[in-house]
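Below: the structure, in structure tokens.
Just one protein chain is left out here, and the rest sit where they should.
Note that the chains are named A, B and C in the order they appear, and that numbering of residues resets to 1 at the start of each chain.
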Amino acid sequence: MRDAVLTLEIARAKSARGVRHRRFVDRSATTLLWCAALAVLALLTLFVGYILYLGAPAISWQFLTSPPSEVSAGGGIGPEIYNSFYILGLTLLFTVPVAVAAGIYLQEYARPGAFRTLVQFSAESLATVPSIVMGLFGLLVFVYLLRWRFSAIGGALTLTILNLPALMRVTQEALFSVPQTYREASMALGATRWGTIWRIVLPSAVGALTTGVILIAGRIFGETAALIYTAGVSVAAGKGAYDLNPFRPAETLAVHVWYTHAESVVPDVARIGNGSALVLLVMVLLFNVVARIVGRSLTRRFTGR
Amino acid sequence: MQLIEAQESTGLKMDVRDLNVFYGSFHAIKDANLRVTEQMVTALIGPSGCGKTTFLRALNRMHDLTPGANVTGTVSLDGTNIYDSSVDPVVVRHRVGMVFQRANPFPKSIFENVVYGPKIHGERNRDALLSCAEKSLRRAALWDEVKDRLFRSALDLSGGQQQRLCIARVLAVEPEVILMDEPASALDPIATSKIEDLIGELKKDYTVVIVTHSMQQAARISDITAFFLLGDLIEVGTTSEIFTRPKDRRTEDYITGRYG
Amino acid sequence: MAAIATPRIGVFATRAHRQEFIAMLVLRAASTFVVVAISALFLYLAIEGTKLFTVDHVSPFQFLFSPVFNPDANKPGSLVFIVGSLSVTLFAVLVGGPFGIAVGVFLAELAPPRMVAAMKPAIEVLVGIPSVVYGWIGLTLLVPLIRTVTGSNGFGLLAAGTVLSVMILPTVITLSEDAMRTVPNSLREGSLAMGATRWQTISRVLLPAAASGLTVAVILGIARAIGETLAVQLVIGNAAVLPQGLLGATAALPTEIVIDMAGAQQGSLLEHALFSMAFLLLLIAMALILAVRFALRKRA
Partner (left out) sequence: MHKTAVAAALFLVGTSFVPRIASADTSITAAGSTALLPLVKAAADQYQSQHPDVKIAVSGGGSGTGINQVVQKAVDIGDSDIMAAGHPELVDHRVAAVGFALIAHPGVRVTNLTKKQIQDIFSEKVQNWKDVGGADVKITVINRPRNSGTRAVFTKTIMGDVSISSAGLTEDATGSVVTTVKSTPGAISYAAFSGTHNQQGIVELKIDGVAPTDENVQSGKYPVWSYEHMYTNGPPNAAISRFLAFVTSNSELLHKAGYILIRDMRVHESDR
């Protein structure tokens, strides 16, 4: 009898220690995970702060608007900013319709089967193609095969293919988030599949879709490796730098950062790199903010919420 | 009144023969046969999971939308099998409308919800759409409650109002048959009674097939009742027959409350 | 009553049918384009990437396993770049992988909603920062730091690996968070109900349950790392030698391509060798996708 009581006591003491130990491990792990997450935020703050610190002195109206210099100090990034937006616009013009259409097909139409599997596998494969490899493909097709030389349109088409999978994914996710009941209600009223998609599904998804597109636009804006051998590393002189003709070489801002460091001989490389990096970063932040605002307001407008 | 008499007194709207529905390898409906009579309310009752809703969705080819669902047998609408390869499911759904268990208004204004059907079927004239909206909302006994806020979001309506809006939306398409899948199950008693009154009104012009989990509701509003159990259609009869003199033992057990 | 076989409201129904038909055609065409794009890419690179073997008669074995890269002397051995690529990627996965998974687990299991709300846009921004800006930060902040601390010249495996570790974070975080969220709640509740602590639940029940999803997160992290070009090129040192320890300068497949492509004459052995490297990168990417499919199939 006494022995039994004693055993129980020991067991209790042991389990109390076990509980303390388990609680300790739990707390430590929790703390560690918190630290990891905070480290990500800290890292981002560090990057933004650092680039801001480096780049702010370089920024001036003159820097943002004047043409780059090849030889002497004092070059700006005006044409590069223009080209970045120009190629971004072209890319979106091509990639959004194709990606949205393919996304709709996969999400709303395709039945499980060989064709859907093929399209999905193609999209996944395309998504992992390194951007430099895509750049070489662009070089082969647009520069060598079609003889377009280095051109804005060649760059834009290369980026179109590069960003198709991401945009398809955004489309599929936006469509997936539309409740199935909307589709059923519409079909039960005698709407066709396309009628349902056009009038109900797309308007409901347009907010999420736009947010996704703008976020990807931010990435297209900063793309570099795929453009070096397709859109080239130079801008035309004078007013020609702001040409609307897509068949001209068009160095973008991100390419300029690399190019200035790697290839140019101007003495103020650091200033140009710092300033350009800051502009790129600000654009990314801007795209993120705009994506959320526009997405929210479109959702409100198209769904009456 | 006997079932046969009742059906002969009006007319046969839909005729379901040897209907089987599979979800993948799961056999959800087994050899069901049912005749749906014009201008009457047919209620489908049975315990949860017995296949009532599955059966209902077979009547306007909603299973086309469910990947993996497979339907065999025939469902005739005015003598034409709606599963025939020459038949367009879109036209079927145009003629056989459906109201769902949970109100599912589109995230648009009340007006846009009601005129959605006419719009997709090609009506562009705004006056015509407006008068159609008013007519449908009046028929759904909702007009007085929403006439001042037609262009506000439908999602701001109460649950009961939303469900009547969904009925109005179906009415605007001018279907011949209205399928209702437990339309009042998510509503409070007052809203429920409004819907029930509405169904009573509707059968003057339409053929209604309604799934309900409430035997009282079936007794109150239907003319004909079909009892389902585990994918089998056990028994069909006039509502009074089923509730007073069921032929099958299982029906009786259910009516008297021996199943959940 | 007209038969349903012929549309009741004739003209509108046919119009709708026409639209449906055209829509279907357009959507299918767009989907087909995706297939055509990847096929053309693969085909083109396969043709250009094998000219080294078919036109220049270099043995694939020499290309893959010889460390001597001297195209002028017909010696396009790419072992250095292959090993370089694998080393920086391995480094990135060893550092960024666990870190990213930890943050993913945190977001799915522990983070209060406000923390999630703060982290999501932060991760989006990390994805959005152009790789050349990562490279720039590496070049102006990390390389001097390594130089000061270790006394090496700062360029090399350590710098490149560190930059890549940060760059794969968003991919790994997002995908591992998704993987954790797909674990059914019943497992979570079951474990907690038996008196397990939160950490025990995570480590013994949830992580194993999410294993295939986490594997996918890491694999796609690898895919991101192995193809990264400019951020690596700016800090790796671009020395065509096998990495001599963590501080040694070396080169990777993408960096070698971007450096030598500009000077390569069309049809030269060098150009063919560079395209072979690009093709190799493509094959690695494809292999990773197959690995993802395999990992996901195991779960199903």
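Quick note on the criterion: a residue touches a chain if its C-beta (ideal position, glycine included) is under 8 Å from a C-beta of that chain, and two chains touch if they have at least 3 such contacts.
Computed from a prediction, not measured in an experiment: that's the story for all the values here.
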Q: Over the full complex, note down every shown chain the hidden chain is touching.
A: A, C
(Q) With the missing chain put back, one of C:107, C:122 or C:251 would touch it. Which one? (A) C:251
Q) Of C:58, C:240 or C:253, which residue touches the hidden chain? A) C:240
Q | Chain not shown: contacting residue from A:83, A:260 or A:274 | A | A:260
Q | Given A:40, A:58 or A:100, the one touching the chain that is not displayed | A | A:100
Q. Where does chain C touch the missing chain, residue by residue?
A. 26, 69, 71-72, 143-144, 147, 153-155, 237-241, 249, 251, 259-266, 268, 270-271
Q. Contacts of chain A with the missing chain: which residues?
A. 70-72, 93-94, 96-97, 100-101, 143-144, 147, 149-150, 153, 198, 202, 229, 232-234, 236-238, 240, 245-249, 259-267, 269-270
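To be clear about the criterion, only the chains that are shown with their structure count from here on.
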Q. Touch graph of the chains shown: is it line, ring, star, complete or other?
A. complete
**Q.** Remotest chain, chain C as reference, centres from CA atoms
**A.** B
Q.
So, comparing each chain's Cα centre against the centre of all protein Cα atoms, which one is closest?
A. A
Q | Mean-CA-position distance for chain C and chain B (Å) | A | 51
Q. So, what's the distance in Å between the C-alpha centres of chain B and chain A?
A. 47
Q | chain A and chain C, separation of their C-alpha mean positions in angstrom | A | 14
Q) In chain A, which residues are in touch with two or more of the other chains? A) 192, 195
**Q.** Sequence positions of chain C contacting 2 or more other chains
**A.** 16-17
Q.
Applying the document's contact rule, which stretches of chain B touch chain C when the two form their complex?
A. 77-78, 80, 82, 84, 86-88, 90-92, 94-95, 120-122
Q. Across the complex, what residues on chain B touch chain A?
A. 60, 62, 65, 67, 90-91, 93-95, 97-98, 100, 102, 104-109, 116-117, 119-121, 152-155, 166, 169-170, 173
**Q.** Touching residues (chain side chain C, partner chain A) in the complex
**A.** 16-17, 19-20, 23-24, 26-35, 37-41, 44-45, 48, 99, 102-103, 105-107, 110-111, 115, 118-119, 121-133, 135-137, 139-141, 166, 169, 173, 197-200, 202-203, 220, 223, 226-230, 234, 254, 257-258, 261, 266, 275, 278, 281-282, 285-286, 288-289, 292-293
